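Accompanying notes for the structure given below.
Left out: one protein chain. Kept in place: all the others.
Moving on, here comes chain A:
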Amino acid sequence: MSAISRQTIVAGFLPLLDCALLAVAASRGFAEAEGIELKLVRETSWANIRDRISVGHFDVAHMLAPMPIASSLSLTTLAVPMRAVMALGTGGNAISVSGDLWRAMKVEGAAENGDPLSTGQALARVIRNRAETGAPSLHFGVVHPFSGHAYELRYWLAAAGIHPDRDVEISVLPPTVMADALAAGQLDGYCVGEPWNTKAADTAGARIVTTKEAIWPGSPEKVLGVTAKWAEANGDLLCRLIAALMAAANWCADPGNLEELAGLLAGAEFLDCPVDWCRPALVGRLRFDAQTEVNVPGFLSFGGVERHCPREDHGLWFYAQMVRWGQARFSEGDLDLVRQTFSPALFQKALGTDGVLNASGEGTGSTLFDGQVFSDQTLADHIAGYVGQAG
């Protein structure tokens, strides 16, 4: 028996590749090294994650990055102020289309390398042709209305002049059924995390047309979500958990551990799928379709404090998309709530990186695939341009 008793943290997660940090921290001794017994509970929907963290069944949870923002801004039920205290990885999503749609896009000149500019414009031409012949609207799927998937798909469509609510139809479906829905002709395409694009390439004749990493390079996908109340009451414990997850992240980033990581995630406790489906995303070499492999460096990445530190400008990008598509009404006061939700302060305190990372002020920002720069400085312009786009 050790002199210091270990403290238990209960974490909810969904079986997706980016639950890797939690899986590794719990099973490879990183949580234990920080005096934490990390208990993982697998869930079946983001609604369950939201409900169970809200009633206190979970202390922390694997969450879609926009979820804590939606909760802090009371845009969902059971809304409580939440914090995204750490990014659990960057990238990981892709947009896939059915074999039929891909053939039509290729006729319209879609690039084979996943260039979002080219594939988006080709899709726009396909949609215009279909409208002229009176063909029904194309139908796309995402996993949740408040998700990176939804905003990346919408951003990609809108950049090509396709209105995501008027020119196509977008539905929410669980990631596990996307491939089957595509094969059955219920969907023409979708944006989803891996391994659900690989599965569709293998089993449903689907084709990847672009990736999250290409649309918004280096952007966070899932975060460690926690209620503001729990974070305040358990500051020290949460800092130790962040340190454990950071150690796990660096372990995941080591190519020498890749095969072990793929095996762990494919296991019955986590994704419960063929290990062959987990490798492409982790290696960064995707099967765009059954015959074509394409290198996508950084497709899904872990490791390094800069990657995992929450950034206010990332939170603001998500918020701007909520405003753009009519999920939130813009208010100056909400900007502060978003900044608080994605504040880097606790992460920096946990890892002693104050001053090393300048994650909130000048010099940060993102350049998206269409050349738009999104930062604190350009926020107001983007918001002004977004008004009136919804509906």
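Remarks
What we mean here is this: a residue touches a chain if its C-beta (ideal position, glycine included) is under 8 Å from a C-beta of that chain, and two chains touch if they have at least 3 such contacts; residues count from 1.
Keep in mind that, in the parts below, contacts and distances are computed from a predicted model.
Of the names listed as "Sugar ABC transporter permease", "FMN reductase", "Response regulator receiver and ANTAR domain protein" or "Acetolactate synthase", the one that matches the UniProt record for the absent chain is "Response regulator receiver and ANTAR domain protein".
Only one of A:77, A:295 or A:377 touches the absent chain when the whole complex is considered: A:77. Contact with the chain not shown here comes from a single listed residue; of A:8, A:44 or A:331, that residue is A:44. Shown as candidates are A:137, A:171, A:295 or A:367; the residue that touches the absent chain is A:171.
Touching the omitted chain from chain A are residues 44-48, 51-52, 54-57, 77-78, 143-145, 171-174, 176-177.
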